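Every protein chain except one is present and positioned as in the full complex.
Here is chain A:
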Amino acid sequence: MKKYLSLLVVALLLLAVMPASAQDLIFEVGEGDFSWDSYQEFADAYDFSGQEVEIFGPWIGEDQELVESVIAYFEDATGATVNYAGSDSFEQQIIIDVEAGSPPNIAIFPQPGLAANVAADGGLVSLGDETRQWVLDNYAAGQSWVDLGTYANAEGEDDFYGFFYKVDLKSIVWYVPDNFTDAGYEVPETMEDLIALSEQIVADGGTPWCIGLGSGDATGWPATDWVEDLMLRLYPPETYDAWVTNELAFNSPEVVDAIETFGMFSKNDEWVNGGAAAAASTDFRDAPAGLFTVPPQCYLHRQASFITSFFPEDVELGTDVDFFYFPSYAEKDLGNPVLGAGTLWAITEDSDVARGFLEFLKTPISNEIWMAQSGFLSPHTGVNLDTYANDTLRGQGEILLNATTFRFDGSDLMPGAIGAGAFWTAMVDFVSGADAQEVADQVQAAWDAISE
């Protein structure tokens, strides 16, 4: 017993002397291309000395370090203490916290759908018209971002709750510039060009696309991104919006058309590395490898900005591999729609310092700090693009800023049983041989079954 007691004492002592994790500022104030004046201005306007703010989000590990590197500037500017807690089961935890009446001040939602659920339970605090107007004025495709952050509250009235910060871009096609040069191909400007290029590659004896839909228990999701991206290129955004809420039935001709267009790319043995059977069973993380073989197994790979993490280690972004915007049809005249995802910040427990933190997120500097590191894109039009860590990120940031329409990943907006279930299965069945109408009917049937 004595032995245990002494162990306990030692343990408690160790706890006591462990240093509080005070973080240093990662970039020195005043140096580099950062908008330091926005930082200075913010620091002069706010003083929250001695106050605390709790933030809860989905980021752990490296992402947690990154977000904390931004938070450190807020603490430095205002004197407030920010306690960030991350969890990989954020989705379950936030519901429990809100229901239990002990929410954090600010919650970082990875999907609008989840935030909308919490808002409907009366768990979110309105950000007000001023912030809403600010997003309209300062974000590219501002209306899209406002719409994505607007939900019905417990009384059923729409209000603005979600402030987007940190965005992922999905509408991009990866290619190896050297392979293009060798074969004499050019980066296509329109969807028509892209299709012509694919045909050209086949005619030259190559394979245009690498597609991989495998993702363990989420197999099929990469195909949903394809269909969503094509939906935005074939039909106006209103059609897309109606589709994700099922106002437009899943088995409508428009949706079937988008699925069939995806089939043009994925179900054509000549167009896909390994044939259609390989597309369905190849892991999405392995799929891009075909770009880098000699001779190349494929020339094109459509995947979101995060896929760079799964490129072979020695591949250098910008030189060994580059990307272009997944183009829109020239003849459709639908502008430049962009598909993406992102995190939205919402106030779950109101306080001055929580409001102050959202004000901080409006400053260019709060975006630039993360932009200069990795994995962060911003639709904020006031940021200095020079602060992006590399040309690849900068190029993706530019696609976001050029967007005329931004739409959130549709499967994330659909009810979970559809967007993270029936839709995936349908895409797998489709690529494995079923026809588009059949699988669309199947999803609509599942949708009917949940809304009974």
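Here is the rule we go by: a residue touches a chain if its C-beta (ideal position, glycine included) is under 8 Å from a C-beta of that chain, and two chains touch if they have at least 3 such contacts; residues count from 1.
Just so we're on the same page, contacts and distances are computed from a predicted model.
Colleague: Report the protein name recorded by UniProt for the chain absent from the figure; options are "Sugar ABC transporter permease", "Heterodisulfide reductase subunit A", "Multi-ubiquitin domain-containing protein" or "Monovalent cation/H+ antiporter subunit D".
Modeller: "Sugar ABC transporter permease"
Colleague: Write down which of A:Asn246, A:Ser374 or A:Ser432 is the residue touching the left-out chain.
Modeller: Only one listed residue reaches the unshown chain, and that is A:Ser432.
Colleague: Among A:Gly79, A:Gly275 or A:Gly382, which residue is in touch with the absent chain?
Modeller: A:Gly275
Colleague: For chain A, which residues reach the chain that was dropped from this view?
Modeller: Touch set of chain A with respect to the missing chain: 1, 4, 7-8, 11-12, 14-15, 18-19, 21, 113-114, 117, 216-220, 273-275, 277-278, 280-282, 290, 297, 415-421, 424-425, 428-429, 432, 449-450, 452.
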